[in-house]
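Comments concern the structure below.
The other protein chains are all here in position, but one chain of the complex has been omitted.
Naming follows writing order (A and B), and every chain is counted from residue 1.
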């Protein structure tokens, strides 16, 4: 089922909805095309495999656009933009939109940097189904914030709430802001997910890989808002499980993969910390 | 010892031959030049180091061709073809062939994608010593199959048996098809290796890294058929050891490196599951 723009009441998104979507991901093994940065590409692929999805790292011009209609969803992450990757991203975004393939924009460190900032603005015009970032990145993309300090958020999630909502409404997309409590909005509803763990901030690409997980959920969901929420809940609960036995950030990253693979829909239901606000 | 085209009877390849080659790898520390994709380059290098070989990631034009005659063997993996990597691959393949350095072609996701598919066909003309892929990739490279679904095989190993044998005979190379039971052929003999574990399919680059292991074995073997079989047996047994204590795909990948480093020729002998067919 491709993601569509069907608007659903935020109150209809429950722990049970999240669990059902995790089940659907496992049943469909969605093929997530990733155009992402070289720092996190391996970890991102491993997160998708652990979850029960399948990665396809098709990220060069001429191939990226050809593959997007075949993929179940597309991740476009601006972390490093080596070689002709920007060109491949333009291709993939346009082809995904034309084919109705859901795609996500992760505007890493956008704000002041002179290549990624205009590229993010351009890709915003190619109708991303989902956008994910930290508070500084979302505020910068919305035109409301200063640049962050590289990949680190210097803004609180709450401070990014209004820009996120405005951006989602204007771009007709779903925006997710990562932080201690994640905020997800379609411009109208605002949901908060309390799952997750501080160790996620000590593993490179933990946020980038969440973007890939969101795409996997969007590939099997009726609407991107539910997909985004379910992805955050599943990933956050797996992070909590991983942290329980971890001795530090190294063993946590390994355990996160194990926990994603072991997470069952039934276990997820009782663990979701979800709050709906208007 | 460089790999040569010496043809040996498949029946001469035994568990003891495999164990002796593992010993030879450890004694020689072959230097494996890798031109591979950015998703798996780190894991591939770590697999080589764990095995007892040495990686050299020399993958840019002007350097790739200069280094190939110095290397003990060369891996060319088409997973991501960023920047000028295709040019570096042409250089490395030609220089390796000219110098008698064994080299392996891993035609990742070849079939329909418009950059890698013609490049794979071109590199096939540069006389690879070894070819490795899943059933869909091998069938596509042989011209006998449809494209796979990205990196996933949609064809069974048995269905790829005839194309693999035809390809190996025509290109005068050794072809290995990865699957639940791996198939290895030089166009005449067909050998099957039953070692391995399903968790290998849940770790990104597990197949790509096997290609590097095959190169390390080819660098110390008299013939590439024996090298390919021994590499599959050693890697598969290490995977079985790793799976025994793993809690999921994350801890499995870590344990695979530990198991490769701990694997002894003596332990390997009793564990090899090898079958020869004509």
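To be clear about the criterion, contacts are C-beta pairs under 8 Å (C-beta built on N, C-alpha and C of every residue); 3 or more make two chains touch, one makes a residue touch a chain.
These numbers were taken from a predicted model, which means no experiment stands behind them.
Residue B:49 is the one among B:8, B:28 or B:49 that touches the chain missing from this view. Checked against the hidden chain, the listed residues B:10, B:58 or B:191 yield one contact partner: B:58. Here the missing chain is touched by one residue of B:222, B:240 or B:258, and it is B:258.
By the touch rule set out above, chain B reaches the unshown chain at residues 31, 33, 38, 41-42, 45-46, 49-50, 54-60, 62-63, 66-67, 70-71, 82-85, 253-262. What chain A contributes to its contact with the hidden chain is residues 37-40, 42-43, 79-83, 109, 112-116, 149-152, 201-205, 246-251, 253-254.
Everything below uses one rule, namely that only the chains that are shown with their structure count from here on.
The centroid of the Cα atoms in chain A and the matching centroid in chain B are 34 Å apart.
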